[in-house]
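All protein chains of the complex are present and in place, except for one that has been dropped.
Presenting chain A:
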Amino acid sequence: MSSRPSRIRPVRRPIINKETSEFEPCWQTIRDALVDIHKQNAGRLSFEHLYRTSYKIVLLRKGDLLYERVKEFEEEWFRDHIMPRIADLISPNLVNVAFVQPPTASAHERRHMGESFLRGIRDAWQDHNTSMNMVADILMYLDRAYTSSTKNASIYTATLGLFRDHILKNSLGTASTDREHPFLVFDILNAVMLDLINLERDGHVIDRNLLRTISSMLEDLYETDEEIEHQKLYLTVFEPRYIENSSVFYRNECEKFLRDSDASSWLRHTRRRLMEEQDRCETTISILTSDKIARVVQTDLFLSRMDEFLAMEGSGLRSMIDNDRLEDLTILYQLISQVDRTKTPLMVPLQSRVMELGLEIEQTLKNTDFSVPATGAGAEGEDGDAAEKGKSQTLTAAAQQTAAAIKWVDDVLQLKDKFDNFWANCFDKDIMIQSAITKSFSDFINMFPRSSEFVSLFIDDNLKRGIRGKTEAEVDVVLDKAIVLLRYLTDRDLFERYYQKHLARRLLHGKSEIHTEKEMVLRMKSEMGKIFTSKFEGMFKDMELSKDLTDKYRDHISSLGDVDTKKIDLNISLLTTNNWPPEVMGRNVNQEEGTKLECTYPSGIKRLQESFFKYYLKDRSGRVITWVGSAGSADIKCVFPKVPGKESGPLSKERRYELHVSTYGMIVLLLFNDLGDGETLSFEEIQAQTNIPHVDLTRTLASLSIAPKARVLLKNPTTKNIKPTDTFSFNSQFVSRTIKIKAPIISSLSKVEGDDERKETEKKNDQTRAHVVDAAIVRIMKQRKQLSHTQLTTEVITQLAGRFKPDVSLIKKRIEDLLVREYLERVEGESAYKYLA
């Protein structure tokens, strides 16, 4: 009831007695009404009459007196009618339940006593509340004209406050002073409520509604009649005790679980308790407590011993991860994210487990014997190819290594799948966890020195095998994953190098589908940028141009009607030097031996080359074509004459085969065309005539004389290795079931590099890096003119982060080199550099 600000001035009326004499009868009327109201006998009262009476009292300026009289009446009523009933409910047994721990009475007994005590309090409160509502109605005018203009609380508030002061804070006279510590009714109330709640926690059924009513009573009552919101008795008295009691309860429970149970049931139990407590706040006590009690459960049941639970053998975090216990992990994630926004307690063990498992993969790799691939790798589909190759024989060392590489990538991808699965299904696709896991993956992958090579090999394997065995969609999935791995690599330049090498082989030997290749490169492009893939794209372009050129040249020849070429069909791959790996271009050979080596082509081939070169220069003058014998291949139609003396079997007939060999193979075989029966050529003779580099020749001869499928040459002695002293002859007894025969082209098989090769590659890569670092330094200094050493180092690392992670020592060395070459100079007295234009 609001009103304008007003003041009541002291009464100045001549006839004072009149007012007093009029007050008493009015008060008597009101008092009788109060009694009726408390006796729930209000039906016969006239509201209008009582209202008018109290209005009259206020007009007589006796509002203050009425206010006090009503309060006195209520106090009296409590003393004479309410407290005796409540005191009866507080039996010594109940007091024991409240103050003696552990409780001696049985659960059933405690519950029974407690609930009847609470019911007594509840009834008294409800009666009082109803009565006071009525009283407030009758005294409405008092509140408006008197109470609101003074500092007093409204009559309703004041009379409710009396319940707090005279019932709850009643010390019960002797009943309490007899004990060691005097207590109030309120203390018993609290203890009984807490006892009942603990009984419920232990699985007993209690009267939730009753507790709810008592809780709302405490919410309706305040410490003072000013009714300050945060001074509700519920908040000031009950809640702190409830929180403290719950804390003890859950600490004990936590200890019990740690002793008797495992992490999995502990997680489930914690989750259940949280839900129970939330439910309890909604149905039994007050929703005001829900956050605080949740924190108690989180702190005392969950966080306090979390580390110990997570470390538990057989059910802890490690076991959850290893055994894919998705539900456990889900609960753990949910609980942790409620208490810790950083989620460190989950993230750190996850990360270290990723590391451990990652290093384990590497370890297994070292310990696995790939020479018997059917046992280990054969079970997994990914390694089917390796198993196939090794059906009858043990794998060569190189093939073993390749299988190992593919297994490594495969295992890493499986690990990644495992954690992706956790991430999507348990961790709610949490971005922080994702980046944490990603970092660990990146860490262990980069700790493994051959990761770049292995990833490239893996892609190589899948692109090659993608043509058979797998559907396009399956290949797609695998390649997607490969891209993911790529993201983790820091030495991207090294990967680029390997990929270029592998791609070149695939393209030149038609080992893969060109559109799948392009698709893959497109994905890399979107992942790592245009510069990264520019060489690969150049390679594709070369291939397309070559095809075009070949077709046109063929047309050109047929239009000439030239019959002199012995029908040699030329299929040319014109490669732009920069786009292709040096190994393919035969450059490294030249470098090593210091002279330009050109193998000697047979005359027929030579004419063809010249003819093509002429044609080529018609449109493009000034270009140079280098014929790379090591990279090409040839289809040769060969005729094996009938072997004399054989009348049956394949040898009795003339046999025609189409032999697919490398370019070098072709050159070598053509030599034998001119040889008579029984004549032989030694290794040295062949080398002298063809000028094929030693290594390549060894390989070529091996493919033609050792592999049983394509043994068109006989070697003497028939060992497994090619020695310079060996001699070779035409195998006139050669038989094959198929018409088309493919001589194994050893160089086309992408395989893991040997340790020496590897060092070589790294050395080359380091050289390239040195140049890249140089360029970066100059670029930066040109722009900034002057920089301190640390700033420069940081800048270089940032600029090159997309390609590789440069060594600080390397940067330092390059800076020194640039100083010598006078691109930079030192700034006097500080560790800084100046750019010299």
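Here, a residue touches a chain if its C-beta (ideal position, glycine included) is under 8 Å from a C-beta of that chain, and two chains touch if they have at least 3 such contacts; residues count from 1.
In the analysis below, contacts and distances are computed from a predicted model.
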{"item": "Chain excluded from display, named as in UniProt, from \"BTB domain-containing protein\", \"AP complex subunit sigma\", \"Translation initiation factor eIF2B subunit gamma\" or \"Glycoprotein-N-acetylgalactosamine 3-beta-galactosyltransferase 1\"", "value": "\"BTB domain-containing protein\""}
{"item": "Contact with the hidden chain (one of A:Trp125, A:Tyr141 or A:Phe458)", "value": "A:Tyr141"}
{"item": "For chain A, the residues touching the chain missing from this view", "value": "1-9, 12-14, 46-48, 51-52, 55, 58-59, 137, 140-141, 144-145, 148-149"}
